[in-house]
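Yeah, one chain of the complex is gone here, protein chain that is, but the others are all in their spots.
Let's turn to chain A:
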Amino acid sequence: MFERFTKDARAVVLGAVGHSERMGAETVEEQHLLLSLLDREGSRASFALASLGLDRHKESVTEALAQARRRGGLSRADADALSGLGLDLSEIVSRIEEAHGVGALESEGKAKGRGKGWWSGFLGGHRPFTRGAKDLLTESLRIALAQHDRHIGDEHLLLALTARPGVPAEVLADHGVTYASLRRVLYGGGEAKAS
């Protein structure tokens, strides 16, 4: 399906690999795709993000992603769920950091992807995509098809990020970027409830 990707979408995927490399991660994750989307200029996704004011808050997004990594990649929704069990995630993180150093829970993303992902052929790399990142790409295809778009653009990747639960969607929502708000700026507000 990679042949359906627009130039911008391919750039996002390749950029994500770069982010993963620079961060010393073993795999390419959804957060790397988000970071790569933030790098884009003059694309459909960057237009949508700017319309929602995110172009002025990129650092805040980057910071929120870093905090989530420190929590072992768990989202706030995860933390809430754990607190329902009487477990205080921030307490656990601080105990682990006391014993093993700050950032001990970071970058433990161990071999969640398989050795050679289907993207590695195109990308020519050995850096596997996590299951979540692969699912995201599949989701972007589904969204493009539902929209009767022939190509998968970076806006579909962005929509897919907001459509799936997890840290990226949560961080984006905290900055006013949701599936609904994106659809509104990308496709017009007709069908969504006008406010």
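Everything that follows uses one rule, which is that a contact is a pair of C-beta atoms (placed from the backbone, for glycine too) under 8 Å apart; a residue touches a chain by one contact, two chains touch by 3 or more; residues count from 1.
Here is the rule we use: contacts and distances are computed from a predicted model.
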{"item": "Per UniProt, the name of the complex member that is left out, chosen from \"HTH domain-containing protein\", \"Succinate dehydrogenase/fumarate reductase iron-sulfur subunit\", \"Transport permease protein\" or \"Two component transcriptional regulator, winged helix family\"", "value": "\"HTH domain-containing protein\""}
{"item": "Residue in contact with the excluded chain [from A:Leu89, A:Leu137, A:Ala160 or A:Val177]", "value": "A:Leu89"}
{"item": "Option from A:Ala81, A:Val102, A:Leu145 or A:Ala180 whose C-beta touches the chain left out", "value": "A:Ala81"}
{"item": "Residue in contact with the excluded chain [from A:Ala104, A:Leu141, A:Ala163 or A:Val185]", "value": "A:Ala104"}
{"item": "Interface with the undisplayed chain - residues on chain A", "value": "72-74, 77-79, 81-82, 84-87, 89, 92, 96, 99-100, 104-105, 108, 110-111"}
